[in-house]
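Please find one structure pasted underneath; my questions will follow.
All protein chains but one are shown in place.
Showing subunit A:
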Amino acid sequence: MAFLEWRRFAFFDVHKNIDNGKIAECLQDTHVTVATSGNNHVVLCDLTGWAHLISRTWEITSFKAYELIITHAQQLPHDPLLVTIGEDEAGVTPLIKVWDWSRVDRHGNPKCVKTSRAVPSHMFPTPATALAVHENKNLLAVGFQDGSVALFRGDISRQRSGKMKTLSDTGSSPITGLAFKDADKLFVVSRSSVMVCCLNSDRCTVLDSMGAVAGCSVLADRHRLTVATSEAIYCYTTEGRGPCYALEGEKLRLNWFRSYLVITTSETSTKPSNSSTTPKSHHVTILDIQNKFIVFSKTFEEIDAVLTEWGSFYILTKNKEMIYLDEKDLQSKLSLLFKKNLYDVAIRIASSQHYDAEGLTEIYKQYGDHLYSKGDFKGAIYQYVKTIGWLETSYVIRKYLEPRHLEPLIQYLEELHKKGYATEDHTTLLLTCYVKIDQHDQQGKLKLFINSKDKAIDFDVDVAIKVVRQVSVDDALSLAANHNRHDWFLKMMIEDKKEYKQALDYIAELEFDDADCYMKKYGHKLIQHEPDESTDLLKLLCTDYKPRSRPLVDESSLAGRYKEPDRSFPDDFIHMFLSNSERLITFLEHMISTDIKCSTLVYDALIEHYIHVWAKSTDIEKQTYEQKILGVLKDPQSNYDKDHTLIICQMLGFKAGILHLYEEKKLWRAQVSLHLRSGEAEKALAVCRRRGDACPRLWLDVLWAPPPPSCLPDLLQVIAAEKLMSPILVIDCLASTPTYTLGDVRKYLMDVLKSEDEVITREQELATKYASEIEKMKAHIQVIQNEPVTFQSSRCAACNRQLELPTVHFLCQHSYHQDCFQTYSESERECPACASPARRPDSLPHAAEALHSRLQQQHDPFAVVSEYFGRGLFNKVTVVTEPPSPSPPQSAPAQPAQAAAPTSILNYGPGAEAKLRLQEGQSKQLYVSTAAKQMAPKGSSVVPVPEGRMRVLEQQQYSSSLEANMTRLEPVHEIKRDKVPLRISPTPISGAISNGNPFEDTYDEAKNPFAEEEEEDTDPTNPFAENDDYDKNLNPFAS
C-alpha cells in the first residue's frame, strides 16, 4: 500500500458484537441498504422497505416506510426527522418521505409528515442516486441517475410548503454525492466531475473533472469536500481543489468524524484463491488528516455501514454484527507513542487536542531526555527549551554542565532570557558560557551579546555587567555604555581602568541630572587625579551645563522658550577638593565671578582656602593673596560667615583679615588688644583715635597693655580729658610697668594735679559759701521762731491785686486773698507760690524713660546700668500705678509661695524668658571659658577671654543681670494690686541675683499673706501672664 509511509498507530480498540446480536435479530435475513444516524439514533433501512430506528440502548423501533425499498435516507443530526427516498411502486418515480419519529400515527409508527415526488412532474422519472438535507430543515437536494439535481426549498416537515427546482449545468453523468456547505452552496459530485453550485445564483462551477462513485465523497469539517478516487483522496473547497493524499485502492465509503477521515476500501485478496469460497473482506482506515497519521487500520469482513454516532465509530458488517471502535484516551495514546519514542508525534497530537501546558511540558521533557540519552544534545535542548516556564531549569542545566555541551546550554539559557524566566544566576551562567566559548573558538559571542542594542536577549543588565566585569572590563564597559548604566560605567572606568580622563569625558556627555549625580559620587576621585579637567567640568556644571554632544542652541531655546539652565550647587562639590586648595580656589573664584548668588559655604570655603594658601605661600605671593582675601572680605556681595572666617583667620594668623573682621563687627577693643599683643601700640592708638569716641574703654585697654612710653602722652591726655579713669588708678597702672620713667608721665601728673588743685579750691570756695548761707538761714530761722513777723505785703501773691480781707498769710511773706488761695492751693498748709515749682508732676523727668534713652544713646549701656545700681535706684521699689482690672482673688487652696513663685517665673511671660536666657548665659559662659582656655596662646596670661568672645560676654552679662532683676520684681508688683502694704526687705535684688528666687530668703512662708493669691500665677487664665506687651521695664521705676 502506498500508505506505508504515513505513520500508523492503533488509537482505537475494537469491541465486537456490542449490540448483543439485537440488530441481527431484527434484520434477520434482509440486507441493509442505507444507514444513517443523528439525534442520538441510528437508522438502518433494508431492502424490504423497512426502517429501523435504534436507540443508544439498542432498542429498536421498526416501521414499514415504503412498499418496496428504501434507497436513500438521512437522519437530521439535531431533530427527530428522518428523510427517506424509496419506492412504493416499481418503475414509478421515487418518493421523498419525511418522518417525524417523535410523533406517531394511528398504527403507532413514526408519523410521515411529508410525501412528495422526487422527480419534478415535467421530467421523465429517473432513479434518485443521492440525497442531501440541510440541517436547517429548509433545504433538500436530490441527485438523479441522469445527472440532474433537484433542490427543494421550504420546510421539509410540512406537506404543503416549499418550491422545487432543478439545478442547471450539473452535467449528465449520475450524481453520486451531494453536500450542503452552509445554506448557499452545494457540492455536487457526479461520476465524472466535482462541482459547486451557488444556490442563490443557480450557477454551477466545475472544480475538477474527475468524479467519484457513490459514498466516496463526504463533507469534512463542514467546509471541505473530501472525495476519494481509486488512487487518492482529494480535498476541495468552494474555490477549487486543495491538497490531496495518495491512497491506492478501491474506495467504498468515506466517513468523517471529528477530525478523522474513515475510509473503507475493499481488500483485494492477495491470494489468488477462488473468490467464491473466501468471503470478501473490507479494510477500514482512519486518517488523522491534521497530523497526518493513520490512527487505525484493520481488515474486517464485508462492511455494510460505518456509523458515527454516540461519540464514536460503529461498523456494521454484512453479517449484521455491530462492531464498536473505541478511541483511546489521550493518556494511553501518549504512552503508546512514548513506548515507540515517537515524542514528536505525541507532541503534535497532544497540542492538537489542546492538552494542558503542564502535560505538554512533561512530553517535551521526556522527549528531551530521550534525545539526550541518544546523544542528540542539540535536539534535546530544543525540546528542553519548550519546557521553559514549567520545568525546573536546574534539571536541564545540570545535564549540560560539561564543557562540550556549551552551545546547547547557551541556547537554552538564551531562550530562558528571551522568555523572561532568567534569574541572576542564569545571566551569570550564560555570560560565563559566552566567555568560555570565546576563549575556545573566538566566536566573539560575548561581544555580540554585549553589543545587542535592542536587547534581543532579555537579561538583567546589572548582573551582566557584574559578571563581565570580572572577565573583561572593556566588555563590561561597552555593555554599561550600551545600556546607559552610567554608574557602572564610571565605577569601572575609575576603579578598574583608572581612566579618569575618559570618565570625565563620559560624564560631560550625560544629561544634567546624571552628570550632577555622578560628579557628586565620583568627583572626589576625579579631582584627585584629573584636577584641571574636573574643575572645568565642575565650573560648567555649576553655571551653565549642557551635555557636550548637544548642539549649543537647542530647539526649545530656538522656539523662544527660555529654560532656566540646570545648575548644581557648588556647595556639594567643595568637600571633594580636600587639600587641593589651588583647584578649589579657581573653582570658587569662578563661581563667585559669575553672577549667580553663592551660598555662605562657598565664600567660607574660598576664604578658608585662600588663607591656607596664603599661609603656605612666600612673602611676595602673600601680598597678592592678601589683596585677594581682603577683596572678598570687603566685597559687600560676599556672603560669608564672619565668625567662621574670624576663627580661621585666627587659626592661621591672618592678621589683616582679623582686623577687618573686628572692624566689621565693631570689636575695637579686640582690635586694640590684637595690636597690643603684636606690639603695635601705634596702631592700637590709631584705633583708639578712630573709635575712642564711641568706646572710651579702648584707651584704657591700651593703657593696661602697657604701651611703650612713646604712646603715653597721647594716651594719658585723652584719659585725663575724658576722665576715663581716676588718676590714682592710672598711676597704679603705670607704676606696675617698671620701664616708664617719670618723664613719660610728668605732664599727665602735672595736669592731673593741677586740675585736682583747681577742683579743691573750687570746692573749698563752695564750702565756705554754703557755710555762710547756712549761717544765714540759721539766723533767719532764729528770727522766725523768736521774733514776730509782720505781714506787710499789700498785694496778693496770686492775683497781684490789692489785698483785701479775708486774707491768708504765710511765713514766707506771701499773702493771698482767701479766694485766690483756695483756688490755687493744693493743700491747706503750703504756700502755692513756694510749693509749686517743686511739686509740678510733669516737671519730674520720667526715670524709666530717661534710663532707656540713655541706654540707647550711650555706647556702654552696661556703664549706665551700673550707674543706676550705684545710685541705688533699683532698691527703691515703690509702685504707684495700679494694674488694670485686677481679677478677684480666687479661693484656691493655699499653696506654698515658695513653690508658686518660681513656677510663675518659669512659666510665664518675660520671667520665663529671663530664666531661659540666664541659663543660656551660663552655658555660654561655660563655653567661653573653655574656649578661652583653648584659645589663649601659651604663655600669655594677660587676656583671659579672647577678644572675639568679649562682646558676647558683655551682652550676656547685661541681659542676665538687668532683665533677670526686672522680671524678678514682677511678682511683687502683682501682689501689690491688693493694696496690701508690702514689706520688702532691703536686699531683694541681691537675693534675686544670687539665689534666683527673690522670695526665698525674705519671706517666711507660713506668714505669707499672699499665698492664696499667688496661686493665680499658675492659673492659665491669668490676664497678666499673657499680657506680653505690658512693659515690664516701666514698673520698677515708677515713682
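By definition in this document, a residue touches a chain if its C-beta (ideal position, glycine included) is under 8 Å from a C-beta of that chain, and two chains touch if they have at least 3 such contacts; residues count from 1.
The rule we apply is simple: contacts and distances are computed from a predicted model.
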| item | value |
| --- | --- |
| Chain not displayed: protein name in its UniProt record ("Ferritin", "serine C-palmitoyltransferase", "Ras-related protein Rab-2A" or "tRNA (guanine-N(7)-)-methyltransferase non-catalytic subunit") | "Ras-related protein Rab-2A" |
| Full-complex contact with the absent chain, from A:I18, A:C244 or A:L630 | A:C244 |
| Touch criterion as defined above, residue of A:T205, A:T594 or A:Q717 at the omitted chain | A:T205 |
| Among A:D105, A:E231 or A:D732, the residue in touch with the chain that has been omitted | A:E231 |
| Residue numbers in subunit A that touch the chain omitted from display | 2-3, 5-6, 205, 231-233, 239-247, 292, 344, 379 |
